[in-house]
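All protein chains but one are shown at their positions in the complex.
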């Protein structure tokens, strides 16, 4: 159950901006499947356009490999507690070659990070001078 | 300012369990530097031992490359709002070869994930059947 | 499935403190409907009384308009990942006149804030002197 | 640096509602010290009154011992990343008898919980039927 | 201390993409002041451009008034624990007319939302059928 309408293909077809984004998603992914996230964003065509354009750019070719980007995406989604995002990006990572062994190792890193984040915050550890490499 | 004492090298030297962990950290990292996190954990030698042992295992050689693991670690630390962890693991990622270009791209992915996590949660998007690949 | 009993009207009727709060909720809202949140809090009549009294005061007439307050409420609930709260306050915002256009714009602001929160935390941006307007 | 004014004793003295709350804090705690949190809340006397009244009730005598309540309070503050709250309630726990050994054990539990929360979320583990003990 | 370089005006001037964004920020805001957030993002000109373009669109004129948008922004930043964002957007809200009375009332709503989010999550309250107004 969503708090907004999830647009059907027919509804998307009737709105030129939504239709264009859905077409680009299909062309970019080489698949007819449009997942629910985009069907919800369609309620605000401007938000749909901006989100898709940014996502395509950010997750597209660059200096980090695609699988690493998916793992970073899932890590954030786990920390934020977003079940939909965890499912969709774990599926995407699988499609990009994530092996069960890598998945286990990834989960171990995420768990470790959450644990030490809590230990650090609980002890309110001051940042070592050696880590202060940036400006200001 | 921490909520616990940060152990000096002299204090660590006087406790056999803390001394052993500090020695292993130095040997593993090939550096004399012990950052504040471990100096805080030293107040509970058992917690120090368990945390170091797990961290060494989880962040050690495996099926994911070391830089990817650091990026996942930073992503979690950003989502959890742990300044110390962000600083220490960004420094570690730099030591493992993170380029400024990769850092920018990484931040873009983290920002994107946080944004879409919020959009998904706000719309309460139901998980697509296509993503239900696991058991149960 | 809750971790506590959800009180029926009959059970509420049998406890004078719960009965009084339920009656005040109905009178204040001009509706017979008592949502599950209050039926769960009824297990601790003191907590039920304090929570309802505070909520009635905080969400009641004041210097901010009621719809703005609901949007702030939903924004917090999205960031905290509370599906129930997102559903109930999105419904409340709708009852107070939130249009689909405003809903989309609201979600865009929430998404933007989550994104820039992450970018700021990731870069550990120091607060500009110009923003230091408070005391201490 | 706060985003609001922190009220001095002289300023508090000039507002009857703030004066009354500050007097009750001092009487309840048997100390002249008023920490900054209350000096910030004084900008909204109604919020100050409601927050103090609730806190006094919730943290006062009941079925859980005072130290347990402080530990629960710190655990939440760590998970939420609130440095002020971690400092103030760790100090309060110390005043209520928290030993260094208990502090270490407490931190270990908090760290463990954060780790397993992440593992569970990452794997999207379904709730076992055996845990469904509540109603609805 | 940031984890990235904060670009000076001279450095920004030397990069055409950064120079263009900084110029647009100044023109849009009618002020010469460029806050640190943008000086950090300048390390990745593409991320700088996308973030500024989105922010200008999302926070610009629309169906919600500008002050409401700032309050939503601060609410998210508080829940996420982003001190920089809280400072910068509280300053922005002040510039858009937020009164101290409204600020107090806003904080009370944010506090209330965080409290009830926790109570709801703790009790795992199921969503009432009456709130299921969306599709799917």
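Here the chain labels run A, B, C, D and E in written order, and each chain numbers its own residues starting at 1.
By our rule, a contact is a pair of C-beta atoms (placed from the backbone, for glycine too) under 8 Å apart; a residue touches a chain by one contact, two chains touch by 3 or more.
Only a predicted model underlies this, so the values are computations on that prediction, with no experimental measurement involved.
Shown chains touched by the hidden chain across the complete assembly: A, B, C, D, E.
Only one residue in the set C:18, C:59 or C:82 touches the chain that does not appear here, and it is C:82. Residue-wise, the contact with the chain that is not shown comes from E:79, picked out of E:4, E:79, E:92 or E:127. In the full complex, the hidden chain is touched by chain D at residues 1-4, 6, 33, 35-37, 40-41, 47, 51, 54-55, 58-59, 62-64, 68-69, 71-73, 75-80, 82-85, 87-88, 90-91, 94, 99, 101-102, 105-106, 108-110, 112-128, 130-133. Taking the whole complex into account, chain E touches the unshown chain at residues 74, 78-79, 81, 83, 86-87, 107, 110-119, 121-124.
Although one chain is hidden here, its contacts on chain B can still be listed: residues 1-6, 36, 46, 50, 54, 57, 127, 132-136.
Rule of thumb we're sticking to: only the chains that are shown with their structure count from here on.
Looking at which positions face the partner, chain A and chain B present mostly the same ones, since more than half of the interface numbers are shared.
The chain with its C-alpha centre at the largest distance from the centre of chain C is B. Across the assembly, the mean Cα position most removed from that of chain D is the one of A.
Spacing of chain D relative to chain E, judged by their CA centroids, is 27 angstrom. Taking each chain's centre as the average of its CA atoms, chain A and chain D sit 34 Å apart. Rounded to whole angstrom units, the spacing between the C-alpha centres of chain C and chain D is 20. Within chain B, the positions touching two or more other chains are listed as 1, 3-4, 47, 51, 76, 78-83, 86-87, 90, 101, 105, 107-108, 110-119, 121-124, 126. A complete topology is adopted by the chain contact network, contact being made between every pair of chains.
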